[in-house]
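Note that one protein chain of the assembly has been removed; the remaining protein chains are unaltered in position.
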Amino acid sequence: MDSSSVSKELVDKLAPIEVREGDYDRTGVHLDLALEPEKIRQAAELLLEAGCFLENLTAVDHVSHREMVYHFNEYSQPFRIVIRANLGPEDEIESIQDLCPAADWQERECFEMLGVKFTGHSDLRRLLLPEDADFFPLRKDFVNPPEAQAPEYHQETDDH
Amino acid sequence: MKGLYNYFREIVVGFWSIILGYSVTLNQLVKPIITVQYPRVKLEMDPAYRGHIELTKMLDEGHFCVACGTCVRACPSDVIKVQGIKSEAGSGKTGILFLIDYSRCSLCGICVDVCPVDALRFSMEYELAHYSRWDSVIDLHARFKEQKVRG
Amino acid sequence: MSPPPTDPNFFVNFWNQASYYIGPELWVSLVGLLAIIGFVTINALALIYGELKIAGHIQRRPAMMEVGWHGFLQPVMDAVKLLVKELTTPTGANRFLFIIAPGVVFLPVLVAFIVIPFSETLVVRDINLGLLLIFSFSALNVVGILIAGWASHNKYSLIGAMRSVSQNVAYEIPILLSAMAVVMMTNSLNLNEIIRAQDKVWFIIYQPLAAIIFLIASTAETNRTPFDIPEADGELVAGFHTEFSGMRFALFFLAEYSNMFIVAALFAVLFLGGWRGPVLPGLIWFLLKVYLVVFVVIVARWTFPRTRFDQLMTFSWKILIPFALFNLVFTGLIIKLVG
Partner (left out) sequence: MTINITSQELERRISGGLTEQTFWLNMGPQHPATHGVLRVLLHLDGERVVEAEPVIGYIHRGHERMGETRPYAQFYPNTSRMDYIGAMTYNHGYCAAVEKMASIEVPARAEYIRVISSELNRIGSHLLWLGAYLMDLGAFTPFLYIWDDREAINDILNKVTGSRLTYSYNRFGGVHMDVDDEFMAGCRAFIKRMRKRLKTYDRLITGNIIFQKRAKDVGLISPEQARQFGLSGPCLRASGVEYDIRKKEPYSVYSEFDFDIPVGRQGDTYDRYLVRIAEMEQSLRIIEQALGKMPDGAYINDKVPRDLAPDPGEIYFTFESPRGEVGIFIVSDGTRIPYRMHWKTPSYTNLSILAETVRGVLVADVVAIMGSFDLVIPEIDR
């Protein structure tokens, strides 16, 4: 299936909140769709069936809410589709791990860094951070703990 | 039959590949050595080499630093500390203290790029192992004076 | 309790009596044993030096250059370092087995040296079953490796030990079969007899297939790359000797290099005419041939990747053993027809 027809199908079926033709030369994106979080899984399913692959999955912390960003692309003729969804206050979204194993680790990373909970993920443990970490370092309200600060510059820290 | 053919073919081809491998290594065995015994023999550093920064010399053996602090602000890793005093002529400042903490420097060279008076350049220093963290803090002015004495 | 012997000649008498019963052989054996221990050590040091230098030059670097002329004393310094290092025993290890394992690996090697004819006369015991003695004692080696791997309480060691056992079982057979072809031609298991039988032509001319099989299988038998799967540093860290330190580790090392010498010596005896050769004395010829074979084995280590465990087994059972059997049958046929 051609990606332009997929995009048409996406627009038809999912009734996105906002459809934008991406300015490829500036943003590197061909098509930009804003969806409701409940429709993300359906959109991913459609895209994966059409032969696209998940390029990137991450979230952006807008302080008031978190925004999920998924980038899909195609091998034969690059056509990058970004689908995005604003999360509610619970920071929950349906996992697409079972549709696409590539999302497994990326969702785990997204969870530990930004605190987005992926419902239905089979193994949502912390991946890069220690398992007992109780903070989300890429949130805007995260403050470096004092022990993470670099030692004061001119202080003599002689070890021996 | 095909299996038997493949069996013998694999033995012959494999044996030949082993001989080829020997030919490569034996050929290298008699070639001259390409390494140098480092602490005994040292290679010439390339003029483009970027070591840690140092102060450039003016014609009259002074330095250019005006302690404007551009490099301090540009440094990604808080490597540089600069202090200056008002110069006697009345206008502007002269740097009197220029410390770098080499152990945190990532040698990106942004400080050299941004310096408005070209007071900084890269040194050719590359043997910088030391015993204490404090040893990695280098006073560039002291280094500058030392260089002047040595000529 | 009987009083202590007061006869001033007691010890002399005792010695004379002992010599009477055991004969001058005792002297030969004692001196021989000491000479063997000395030779094993020097041989290992020389081989380590040679191996590192050859490896270095294959890789276009000078290897060690610091201690002595061209790093000549480096192996000695390494040996001293190993001697003074602490002997560690891992928690949970079987202490007794852990301690005796290096000895079990090393001692059979010494025994094998007894029958190797360095020249026509320079052999500690010229016995009729020399070949058999070497084979049987080098098979003991694997027991030591199994003990070492088992007692270490380390899964890497255990896997290495298990691999070693199956490897040795598989590769004993082609070695024996290929050596048997030579034995059939000489009708003797005495190493000197075998050498004497090669007065006109070396057996490598008559038995090229057996020679190749013997070389490959004995490389595998000594756990050398490309067949070093019991150690396999990329996979098993260091295999069965992962947990050994100091002198215990050094004993494994000594055993490995001595084993290398033994199989090379066997190859020289069986296929290259042993100490035979013009002009130079027999000892020199023998050592020259042995170290030539060792050189081939060393270069192989620095040229080829390691084989995989199952492929190693396949190679032995599906290629080496059929070919060795075929060679044996063929040899028997020729002997029957010609002789």
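The chains carry the letters A, B and C, assigned in the order they are written, with residues numbered from 1 in each.
Definition applied: a residue touches a chain if its C-beta (ideal position, glycine included) is under 8 Å from a C-beta of that chain, and two chains touch if they have at least 3 such contacts.
Just so we're clear, the structure is a prediction, and the values are computed from it rather than from any experiment.
Although it is not drawn, the missing chain touches A, B, C when the whole complex is taken into account.
Considering the full assembly, A:L138 is the residue among A:V19, A:A34 or A:L138 that touches the omitted chain.
When the whole complex is considered, the residue among B:N6, B:S23, B:Q83 or B:S132 that touches the unshown chain is B:S23. Touching the chain that is not shown, out of C:L146, C:I159, C:A265 or C:V293: C:I159 (per the contact rule at the top).
Panel shows chain A; residues 25-29, 51, 53-56, 58, 60-61, 69, 71, 75, 77-78, 80, 82, 100-102, 104-106, 113, 122-123, 126-131, 137-138 of it touch the chain omitted from the view.
If you put the missing chain back, the residues of chain C touching it would be 55, 58-61, 155-156, 158-159, 225-226, 228-229, 232-237, 302-311. Although one chain is not displayed, chain B still touches it through residues 10, 13-15, 17-18, 20-21, 23-25, 28, 34, 46, 48-50, 74-77, 106-110, 113-114, 122.
To be clear about the criterion, only the chains that are shown with their structure count from here on.
The geometric centre of chain A is 61 Å away from that of chain C, both derived from CA atoms. The set of chain C residues touching two or more other chains is empty. Counting only residues that touch two or more partner chains, chain B has none. Those residues of chain C whose C-beta lies close enough to touch chain B in the complex are 54, 57-62, 65, 299-300, 302-304, 319.
Put simply, chain B touches chain C in their complex at residues 11, 18, 21-22, 24-26, 28-35, 37.
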